[in-house]
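Shown here: the complex without one of its protein chains, the others still in place.
Letters A, B and C mark the chains in the order given here, with residues in each chain numbered from 1 onward.
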Amino acid sequence: MPDWGLLDPLSSPNSAATDDAAILTALVQTESALTLAWLDTGLAPDWVSTIDLDRVHLDRDAIAAGTRSGGNPVIPLVSQLRTHVDAVREGAGDWVHRGATSQDILDTALMLVASRALSISAVHLRATASDLAALAEKHRRTPMVGRTLTQHAAPITFGAKAATWLDGALAAEAALTAATTPVQLAGAVGTGGSFADLTGDPAAGARLRAAFAARLGLADAGRSWQAERSPVVSVASALALVIGALGRIATDVLVLARTEVGEVSEGSGGRSSAMPQKQNPTTAVLIRSAALQAPGLLATVHSGMLVEDERPSGAWHAEWLALRSLLRLAIEAAEATSTLVKSLVVDTERMSVNLDASFGLAWSEHAQSLLTRELGRAAASAIVSRAVAVTSNELSFGAALAAELDGRVIDLSPETIYPATDAVIDAALARFEGTTK
Amino acid sequence: MPDWGLLDPLSSPNSAATDDAAILTALVQTESALTLAWLDTGLAPDWVSTIDLDRVHLDRDAIAAGTRSGGNPVIPLVSQLRTHVDAVREGAGDWVHRGATSQDILDTALMLVASRALSISAVHLRATASDLAALAEKHRRTPMVGRTLTQHAAPITFGAKAATWLDGALAAEAALTAATTPVQLAGAVGTGGSFADLTGDPAAGARLRAAFAARLGLADAGRSWQAERSPVVSVASALALVIGALGRIATDVLVLARTEVGEVSEGSGGRSSAMPQKQNPTTAVLIRSAALQAPGLLATVHSGMLVEDERPSGAWHAEWLALRSLLRLAIEAAEATSTLVKSLVVDTERMSVNLDASFGLAWSEHAQSLLTRELGRAAASAIVSRAVAVTSNELSFGAALAAELDGRVIDLSPETIYPATDAVIDAALARFEGTTK
Amino acid sequence: MPDWGLLDPLSSPNSAATDDAAILTALVQTESALTLAWLDTGLAPDWVSTIDLDRVHLDRDAIAAGTRSGGNPVIPLVSQLRTHVDAVREGAGDWVHRGATSQDILDTALMLVASRALSISAVHLRATASDLAALAEKHRRTPMVGRTLTQHAAPITFGAKAATWLDGALAAEAALTAATTPVQLAGAVGTGGSFADLTGDPAAGARLRAAFAARLGLADAGRSWQAERSPVVSVASALALVIGALGRIATDVLVLARTEVGEVSEGSGGRSSAMPQKQNPTTAVLIRSAALQAPGLLATVHSGMLVEDERPSGAWHAEWLALRSLLRLAIEAAEATSTLVKSLVVDTERMSVNLDASFGLAWSEHAQSLLTRELGRAAASAIVSRAVAVTSNELSFGAALAAELDGRVIDLSPETIYPATDAVIDAALARFEGTTK
Partner (left out) sequence: MPDWGLLDPLSSPNSAATDDAAILTALVQTESALTLAWLDTGLAPDWVSTIDLDRVHLDRDAIAAGTRSGGNPVIPLVSQLRTHVDAVREGAGDWVHRGATSQDILDTALMLVASRALSISAVHLRATASDLAALAEKHRRTPMVGRTLTQHAAPITFGAKAATWLDGALAAEAALTAATTPVQLAGAVGTGGSFADLTGDPAAGARLRAAFAARLGLADAGRSWQAERSPVVSVASALALVIGALGRIATDVLVLARTEVGEVSEGSGGRSSAMPQKQNPTTAVLIRSAALQAPGLLATVHSGMLVEDERPSGAWHAEWLALRSLLRLAIEAAEATSTLVKSLVVDTERMSVNLDASFGLAWSEHAQSLLTRELGRAAASAIVSRAVAVTSNELSFGAALAAELDGRVIDLSPETIYPATDAVIDAALARFEGTTK
């Protein structure tokens, strides 16, 4: 039992869909689907329906040993499957892996695992999006300071920030939705020649591929992608985008959770082994850590595109673990972000205090825009700059500005920004609503 | 003139669409489009139409210096633009960069450059796809050996191989087509508050964004993506997929062009500085080299997703050069692949010789499939294995097989594989035809 | 038992040194070493020597669950260890993890695992280097064609090529040797304050760290690297260099093993699930696939350098799996390369045939150099170019050259290159000998 998650804090129970057991199951299901595809297309005798691969007891050690010598796990797996079914009925093994090459099975099984991982991630993303929509609505009128390049910039609302988190979750969902997971089935050199030879029908390959896809609930790309890996790269790109979009939410949370900022906290943070008082934003930390791992993994999958021949000498093999890691991280990050968002504690008072901490300076751009409308940019800029220059803990920016304006008071209250932030929130909520239909 | 392509052999003239001059032009066009958007929405007085930013003579050194101190090139650019137009008409500068933040302009200008680069790449991809379709058709009946893991595997046709290259080109095209390049326009903290303040209309931000997009021919995502970078990542992912898909074609060509293989050559290869006899497949080498650079660049763009606050402290800045490199490599690789394919010299005789070089062993899987249909897998496998075992340069596999079959001759001629390879080619050509409508 | 190597063909038995069991063992050994360091420095009472952490039966499920909530595996591990030893003797738990923070233990345990992995890799590298030295010596006079940019270039010997492989193995060894694996021990915020507080001695932290390092056989860097990750990055860089250097040997082997080239083969290659005649260079394929995975993993470890605060919010956690993967791949690649080299079958006749296949054109640079010495570059180049131009399968380059030289015959035999290739081999062997002392 080499790796059970000791170094992957988010893995349990999230790894169940992507672990070796899941992949082995998918490999068997893929072989089973191929056998059934022969039946579904009328190309196998009826008795083939009695072949039951799912019940075969597999010798995992023999598979491991065979994986090393053959270079992939399908070769020893097929050998075991055939032996077992032949023992039940002689010749049954002929209908296992019939016409396929090991890449057909492994590529398809990984797409099957990917398809399931995408679905699981999508469920968590939907919950996250829904909770973010509620958060945006709830905090529609919760003013806070917007920050750029680490500095106080201008007021926003927490609802508007949550709306941009929602944008990220919806972008992640859209990427998942756009990802297709096709079967691969084309025999040794990608031409489907074995299916033609085994049936005498040149169209058999295409028919079997369609039936195979239908059995597995996967797409039929109408072609072999044995040596043209854009389908794998597309899935990996979608996964990395999902992880990154969630990592951004976590990264933003981590800044807001800093002790000095204190605007949000995790409902139940992690403890320290050394410091009794600490409450760590552990979930956000782990989501961010997932997002830091994704770019390198995606780069590896991309390296796999450089395929020579009808099957390459290493590029294909290099995809497997990186793709699996991306699938796992996507599930983990999606589940954890769902937890993070659902349990996020928002300190609206602290948001208000922070916004006011710089003596109103966060309102200077707002004031300048208002005055520009009236006086032109040069005059507005001069007035605001003078007011900024004299603002201090004894003289608020609002008061300094009023002094510059001969006593005229510019409204620097949060109410003045709500029309704009409401528009941001409304647009995001409308997009969210559009995806729920 | 720091970098003019000395270390980027494919750059000239391909860099014209992505070099600093192109980006500076795009920045000015972006500012110009914003000014016009104010007019288009009826939010600016008519005289604003006389502001002409395109004619402003820019002081590049001052921009370079200002880029360092401000952290981006927009700040010094705006300063110059305003000074110039104010000199023509006082107050005109008020309508330059009005309500925008520098990120609005730089993000949009890079999307404008990206949009153009995508178009240029698409033209080359179309030509490539068209030439590959012709190649697939022309070599429909050109047998060659299919190879897996560097070894002779089973016969294919060069037409079938070209069809999978066409698949790659079409996948690349589809990725380009799916990529959207939206404008960014939302002011300092992404809420569009400045536009509301400058107009008194909370909907002004959305209206200006739509007009801005229309002027530039870019998309309007209906939102700000200042801190949610999935639009940038999506474009970068598409570019990396394009480069990788083309890199795969080049990688495959390079194997076929090896001296010992000799099945293809470049129409006009490169020379050596040391070896008088050499003809190097330089174009394919350079395309492959582009593809080796893409994964790392894509990883960098992905790192940029981890945005804190309303503008992050480095993640945004880290995107620029990596995105530009991907745009440049995509154009370069697309143009070079178009050249490579158009001028590819195919040695059909050598393909035939290579196929026959292993005494017919490349036909063993074909024979086994045919015999399996008839005799079952066990018998077929035993017969073929025995024939394989005795095949040598004095006894062809076909003859050895006939001996095993009591003199019965299995047809091991190329004609037997055409039904399957034709199906592959026809399907690819049909997909190509589907994209030409 | 989530991941046992199904997607990592080289993993078994190579993963034993890096799997979760090995890491859990290292964590316990690290805690044990810390307890002993308290004794070794005279800072603990003698009875502390009776604490036996190695015998503690650990509840793996509880560790997994605690890893999720606390963000790392040390917190739940320490809790179990303390409970167990407290049950044996009250207060014994006080001497477990005393003064440490979880990062001290995890960082050190990973360095312990790294140290062992480096040693294992080094053993395989030594065997590889030794076999390569023998190969270089054995094939000192085995002529073959040197190739550049996929094309025949000029003659070399296989011994000279093996010497450059040896260079790579020695460079990999040197990188391993230069890698240092220091302990980390500095308490919650990296200052060692807890050790001072627990002992009243400000030097206690440094003394304990030295004793801790001595117990584990690791280095003492004289400082904390809790937030300054260059030690981790240095180890990762060395591992990636090792994997890459071995990947280059495998990549070179794969070209030479191509059916059309046929100059080397693996002693026992892998079989195909579809093609009866195939012998795949599986080991080389898998080594190359390891090398394709390393760059992305290294990039992830490098991302971990961007540490804020005294412990960062994700960057540290992102290192773990990537570092472990690099350790595992290094062992796997080193073991596999040792096998590859030891069992490599060299077909010297095929090398000779290939060298001669281009009618002597591979000698053109040699001839040109010889003639340049005599006649100057212009004349030599003209003569050789004319000879190259008329060379064909009916007129060898040597004969064409003789015709250009009025019958004078230039020696184009392999003997002419041996002085140069012997110098290459001798220099490499001398370096190898230098490392065996």
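In this section, a contact is a pair of C-beta atoms (placed from the backbone, for glycine too) under 8 Å apart; a residue touches a chain by one contact, two chains touch by 3 or more.
Quick caveat: nothing in here was measured; it's all calculated off a predicted structure.
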Self-check item: Residue of C:I75, C:L149, C:V285 or C:V388 touching the missing chain in the full complex
Solution: C:L149
Practice problem: Return the single residue from B:L218, B:L246 or B:A322 that touches the missing chain. | Solution: B:A322
Self-check item: Chain not shown: contacting residue from A:L6, A:A154, A:A236 or A:A291
Solution: A:A154
Quiz item: At which residues does chain A meet the chain that is not included here?
Solution: 145, 147-154, 254-255, 257-261, 270, 272, 274-282, 285, 295-296, 299, 303, 354, 357-358, 361-362, 364-365, 368, 381, 384-385, 388, 391, 397
Quiz item: Which residue numbers on chain B touch the omitted chain?
Solution: 1-12, 15-16, 19-21, 23-24, 60, 63-65, 67-75, 78, 97, 100-102, 187-188, 194, 250-251, 254, 268, 270-275, 280-282, 284-293, 295-300, 303-304, 313-318, 320-322, 324-325
Quiz item: If you put the missing chain back, which residues of chain C would it touch?
Solution: 71, 91, 93-94, 99, 146-150, 153-156, 160-161, 164-165, 167-168, 171-172, 175, 178, 188-200, 202-203, 205-206, 222-225, 227-231, 233-234, 237, 240-241, 244-245, 247-248, 251-252, 254-255, 288, 291-292, 294-296, 298-300, 302-303, 305-313, 365-366, 369-370, 372-373, 376-378, 416-417, 419-424, 427-428, 431
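Going forward, only the chains that are shown with their structure count from here on.
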Exercise. Would you mind working out whether chain B and chain C touch using mostly the same residue numbers, over half shared, or mostly different ones?
Key: same
Self-check item: Averaged-CA centre spacing for the pair chain C and chain B, given as whole angstrom
Solution: 33
Quiz item: At what distance in angstrom does the C-alpha mean of chain B lie from that of chain A?
Solution: 23
Exercise. Scan chain B for residues touching two or more other chains and write them down.
Key: 147-150, 153-154, 254-255, 295-296, 299, 303, 365
